[in-house]
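The other protein chains are all here in position, but one chain of the complex has been omitted.
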């Protein structure tokens, strides 16, 4: 079968691989639609170390091609979604409420990390009954592909932010995760949502997904702008959806005493992140800093699919480009360079 | 000044009273708009015992007429909202996170209970700095009046229901509190909302406020209908917004193991409420039954006003009738009899 | 192999059975020590329906005899404990934080319910990596056997009770679960623990496990006694560890507004449990009623074993009698009749 792989650091290509086989609890999917994630780009640039011919990709939906003997709830031919994170559900971390950390830090992240990813003619899913979800008839494959990571991660940012009904939330960066965090804040009952972004098209989407104000960091210090918008009070919660030291610091600076900083940004470089001591209330202002890795699993994905089924959100407005699987290298390069105003490229496998 | 009072059990009238005086921390308001609540009717029928010339009403907004000497954040002339519940914020219950229970069960409920209510030319508010909130310029008095009880109680029902993002919620009864619970469930990110109601106009409002399905209990057992809608799984959360034994039982019957029953119904009669033992999982199915009394206080009301300011909800669609203060007895009778399709009558004091 | 079985409603006996075989993820244990639970008695009396030659028992520790091919963390010869509840960890309920409810209400309860229990020469455990725990060298089999149900259930009662540090807790009934709930309340930082019990030996153990007061319900209404002990304030949390309508009602009556009723009692009969409407604050006093089924799983059992290893609790003081496996019928009858001051009988399989 054909697979889009990281051949080594900085190198990608389409190669021929053997179709994977399912273990007793596993499934093999035939992808139909996929989305490229910025973290695929990070991986190719060496963020998680070198890999040889590792299949890329973790955001797809597809059709079940084969299931292992102990799988009970899915059969060949079923139309399914699967999370980017596929936890080991019996691990101690999962029993502790942290399935994304199963067995080790970020241990639920298997696709294109510790095993082949999903950008191939066939993809292997561990624990099919625990990690697949049937796609409702009224939900398109295109929509459903957004549940794997963008919706799950973005919404989690807002869920962890402990937003009071009617509270104020700021979301730093309006890439696809940030946009879904903005939507997530709306779905948590935020009364006022401030999006920080400078790119026009992303600003517009932020408003569509629920932002009441857009702060352009090119037009002045975002901290000052946010404090002004909130009459000096600061926000109840700040969401970091970029992964830089600067934005994390800004989150701490704009949160009021007793508020929450919710990080979903991938912090890919540097030895440290910096907590500004005074704005942190010298360690006593009751500002929590919480983090998450994209929640996965059947229940999570089913609930996200339900939000698509009842029309609570349309994530497809983030799809700026479409490609056939044969053109995936071109899509990848465009995503890597954030060229042509790309936000999210859809890949057709079918 | 004129006041609309409960003269005794079953008797109401407009009478002349002395204008109240503020204590050091208090304020006197001049109401501009008010709403009649079904619980005013319960009170007149003797639900909380006999009262003599007790001024009725707990849902108003108005203008500050006078403040006590230690009030710092409000002045005469300010346009303000006030919650139906005005807690003693330094009470031990408030310190414990239960301000509505200050000093005793339901102790934050003062208006038209342990002191005169708000349906008068002037109304007394304890702890002005803690219990008043400025109404933003963009929010009308009519809208703001809904924060006092309907929005606060209805939304609390959903907040307490511990709704997972994308989860399923059922709301029993679509009176004004139930309608706001439906809206509240949407604001908590529910993926599927089922409203139980038989009156056409209320069914329509339920859909407007976010219901995906309406179950008419006149067309069959609502429990069966809900189980069918959820493929036999049951719901993540059930909200009781009526106050009857039957609906509370039905809530327990439709919640899945691990789910939550959130009660905001006022249970006004009978010695007991009944938990159906088997559906409750013989006491081991991890179904929580939680309750609340309308949250009050400045912070709560400010946050609810913010939701009005940013257009997240328009509660005025529940206003079916309007009256001048001089006509309040007529409004009260209509509310008492639920005549003419009344949902919520607005009273003009100005 | 020999097994102690329920032959039918009201009938028990020791019979010969085929040794179970492990599935790929399972293990077969050879029990060394076991404890008889009152719920075994309920089962024999038909509480969960008729069964034919069902092996009884769910509280044991033992040695691993064989593991399935996909088990990675346990081997033959390992000394292990196992919870009474052995969840399906990838079920949707487990993903939702309710593993004891996997697949259906109480679905994690498999031993002596939907499959053979543990009172046999060999016992089958589903998902060995998820449900077994190694016993530390310093912990005896006798001690470890208490983690399966008594410690897990009793402590859960206190964990769910949301006890504030220094708060007041009452525990109704001081059977082995109630005694561990008393100890659990102490481990949650309760400032004052009131145990309700009439049997001398149990009263003494209650004090040993942390009770500051013992209320004897034979010497007057326990509600009155508790209200007097708390200067009329009531308690922050009430734990129901018996399973009767009366004690559940009493819990609601003694909890203060904003408090919690935590049920772990098995409510085995009657169509309803009754909530006293007025003491429940007419549905608005913010009294939560929560329930649980004994938490299981490797992480839970490891943590309970750690409490034994560091000497935080010695549950063996509850062991009033000891029997060889060959004498188990006698032990069972004594437990069924609560004869000879029995609290908990230890069974030696080795």
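Each chain carries a letter (A, B and C) given by its place in the written order, and its residues are counted from 1.
The criterion applied here is as follows: contacts are C-beta pairs under 8 Å (C-beta built on N, C-alpha and C of every residue); 3 or more make two chains touch, one makes a residue touch a chain.
Remember, it's a predicted structure, so these values are computed and weren't measured experimentally.
Visitor: Give the labels of the shown chains that the missing chain contacts, considering the complete complex.
Guide: When the full complex is considered, the omitted chain touches A, B, C.
Visitor: Looking at the whole complex, which of A:7, A:121 or A:288 touches the chain that is not displayed?
Guide: From the options A:7, A:121 or A:288, the contact with the absent chain belongs to A:288.
Visitor: Considering the whole complex, which of C:74, C:109 or C:155 touches the chain not shown?
Guide: Final answer for the missing-chain contact: C:155.
Visitor: Kindly state which of the options B:51, B:300 or B:344 is in contact with the chain not pictured.
Guide: B:300
Visitor: Which is it among B:129, B:204 or B:336 that touches the chain not included here?
Guide: Only one listed residue reaches the unshown chain, and that is B:129.
Visitor: List the subunit B residues touching the unshown chain?
Guide: 23-24, 70, 89-92, 94-97, 99, 127, 129-131, 297-300, 302
Visitor: Suppose we count only contacts with the excluded chain; which residues of subunit C make the list?
Guide: Touch with the absent chain occurs at residues 155, 159, 164-168, 184, 187-189, 191-192, 212, 302-307, 309-310, 312.
Visitor: Can you list, in ascending order, the subunit A residues touching the missing chain?
Guide: Output for subunit A: 93, 96-98, 100-101, 104-107, 164, 240, 243, 248, 257-258, 263-277, 280-293.
Throughout what follows, only the chains that are shown with their structure count from here on.
Visitor: Tell me whether subunit A and subunit C, two copies of the same sequence, contact each other through the same residue numbers or different ones, using over half shared as the line for same.
Guide: Subunit A and subunit C contact each other through largely matching residue numbers.
Visitor: Measuring centre to centre with CA averages, how many angstrom lie between subunit A and subunit C?
Guide: 41
Visitor: Among the residues of subunit B, which are close enough to touch at least two other chains?
Guide: 164, in rising order.
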